[in-house]
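Shown here: the complex without one of its protein chains, the others still in place.
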Amino acid sequence: MVRFAVYVLRMIACAARGSRQYYLWLGTLLVFVAMGGVSYAHHLSDGLIVTNMTDHVSWGIGIANFVYFVGVAAGAAVLVVPAYAYHREDVKEIVLLGELLAVVAVLMCLLFIITDIGQPLKLWHLMPGIGKINLPSSLLAWDVVVFNGYLFLNLHIPGYLLYRRYLGEKPRPIAYLPFVFVSMIWAVTIHTVTAFLLAGLGSRHFWNTPILAPRFLISAGASAPALLILLFTAIRRYTKLDVKDSVFEYFKYVLRITMPINLFLLGCEVFHEFYTGALHSASAYYLYFGLHGHSMLTSFIWTAIAFNVTATAIFLLPKLRNNQKILFAGCGLTIVGIWIEKGMGLIFPGFIPNPLGEIVEYTPNAGEIIVSLGIVALGAFLFTIMAKVTIAIQTGELRLEQPVPTLQDDSTEAAGG
Amino acid sequence: MKKDEASCAGARVEKLVELRLSKDGSRRSFLKSALAAAVTGTVASGCDHPFVKDLLQKHYKELSDEDKKELFQRIEQRTHAWSGVRVKVSDPQPLDGVHWGYALNLNHCNGNRRCVEACARENNLPNDPEIRYIRVVEADNGSQHLEHGTVNYDREQVPEPGKYYLPVQCHQCRNPPCVKACPTKATWQEPDGIVVVDYDWCIGCRYCQAACPYHARRFNWTVPSIEPDRINPDQGYLSNRIRPVGVIEKCTFCLHRVRRGRYPACFEACPTGARKFGNLADPSSEVRQIIASKRVWILKEDLGTDPRFFYFYA
Partner (left out) sequence: MSAGRLVLVAFVAALACEATHAPDQAAERPFAPTHEEILVEPRSHLLPTYPCTSCHDEREAQPTRRRLADYHRTRYDDLKHGDDAFWCYQCHALEDIDKLRMASGQLISFDEAWRLCTSCHGDKQRDFQRGIHGLTIGEWNGKKHRRSCTGCHDPHNPRFRSMTPEKPPAPVQSR
């Protein structure tokens, strides 16, 4: 017990120490977190009226970000599957970071929901036992279940493995492997449930499509590796963790599959909407071409399509993808492209026109964007400190045999992350 | 009263400190009991605080008669405190053998929106930001393409030639997508078919709003502001009581009226006789006779929501 407490304290100490750059980075993030907090305080004190959401477009950028980061969380499977199912050693070395990214993404998702609801203090109504969770019929209730489950899995697996490594003991497979395999399926589940959450609504024709779940999974399989390429490049540059080139090759390989499929599925959707030409396609017309003089989202979706097509070309052509700068640009385009596709391209138009045919448009206002940025900054902050501790444990910097540093050690040894 | 208890708890902590300091008790157990005293003191004084009471409010279906009495009183007092209006919160129960149905004659509706305003008055709906349960779509004759219609028509006179009017409110579906969607069971269908919301249990996620095909649900984006002279003192706990911020509300066919034999407010306000209301379980009721003898249709029947709201021509 004491040993574990010391471990926790040492992890905190490890996270708290770092270079100037590290502090600057964390400080910048905290500024955004604080701004988000202040903006959210407005939401709390005045009600969600301070947002641009209405009874017509009743979900906004918060839910759009939620859907996007579900994809990031599910994207951890891109690392988990090759590491544990196919025993790829190069991926295994970094898989814990992928799982922690999933943890952070899930936490962000939960925050996007909490900041979006009208009575956050009454969230206890969702707790099984004390509250009245509406299972099995509500997909939002299922989302709560699968999210907490995924959070537990992804906290347990790296938590257990890291502690064992810290102790210098070999992990017992029974203590984590079953969870690993459950988490592979669970990664699919969280994104599927989130897709069903939207696809299950008969009144929203734009979402009511069976390929929504496959689209979500594929776009997660595209946005996660793109993000991971950028993340691991940064980790390789700023930390002592060695990320092998083969890992990047693997990400590029995944992107070569997922990006074209993502475009293909989008094309299927577009065909279905426009060739039939039924009245149910109103949202699609609104999104792609504008409807009755309203076209706030058209520039966004065409930007997303342009970005995704360009990124696909980059990943498919060896000459382009093997040029690191162009590859990074491709990753950036993918991240932004898929983010737009899921937010402006999916959540918002689902509400426009409303079920009575009224067209009320929506764009997030500054307050909403700041809250979202705050949550993303908090996610980045958490990931940074968690990654720092993880890397310290993985590289052996932080382990049991090492004597507990005294205060003097602290000041001399301040050049970690 | 609150203050007394708080100071009482404070005194208890002080006494404990004295007692412990005089003895040679172990430091840890002293801290423990001091902490326990402080916590119980806070909880005891905190539980009476209306904020905490609201937070820990039970689900409607778990309220005992005693709970309800106390709760309704609290709501009445709160309304009186800010508005000076004495309201009566009640909880009329569904009637045996009654299933509500609504029918609306599109030949007669002329889009005058009297129903919209009467509903707002009856149900304590705020004006700023405006909440209205009924929306009247003005559409072109010969088309049910709702996008080509508008709810924002602003005319000197109605009906406009060449147009027809389609009022839409909660359809009290027998297969309600909103009830399925709610993650906390804060909305459900009563035995008489009315879909109600426990405004104190709703967490305000707005999933039901996304699920509703009739745009029937409204969210309280801020604390509803209602002028004291507009407050309807006859309030049902599950229907027209003044709602808190951040929760969903909706049409309940005025259940506080209909369960006592009266007609809904929109029905009474309609000057054209287009609105018909009654018991679907009674073959002689007007709604049943309409279904039996008129050409009745259902809005968005393809969605399988099976509404209790019918449109007809007569």
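Read from first to last, the chains carry the letters A and B; within each, the first residue is number 1.
FYI, contacts are C-beta pairs under 8 Å (C-beta built on N, C-alpha and C of every residue); 3 or more make two chains touch, one makes a residue touch a chain.
On a predicted model such as this, the values are computed, not experimentally measured, just so you know.
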Just list which of the chains on display the missing one touches. A, B
Among B:H256, B:K276 or B:K300, which one is in touch with the chain left out? B:K276
Answer key for A:N52, A:T310 or A:N323 versus the chain not shown reads A:N52
Per the whole complex, from B:H59, B:R114, B:R174 or B:R230 the residue touching the absent chain is B:R114
Mind pulling the chain A residues that touch the left-out chain? 49-52, 54, 56, 360, 363, 365
Chain B residues touching the chain left out here are 105, 108, 110-114, 116-117, 127-130, 132, 135, 151-159, 258, 261-263, 268, 270-273, 276-279, 283-286, 288-290, 292-294, 314
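Simple rule for what comes next: only the chains that are shown with their structure count from here on.
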Please compute the C-alpha centroid of chain A, do the same for chain B, then give the distance between them in whole Å. 36
Along chain B, where are the residues that touch chain A in the complex? 55, 59, 129, 135, 137, 145-151, 168, 177, 179-186, 201-207, 209-215, 217-223, 244-247, 300, 303-305
Within their complex, chain A touches chain B through residues 46-49, 51, 53-56, 58-59, 113, 116-123, 125-126, 131-134, 137-141, 143-144, 197, 201-204, 279, 282, 291-292, 350-351, 353-359
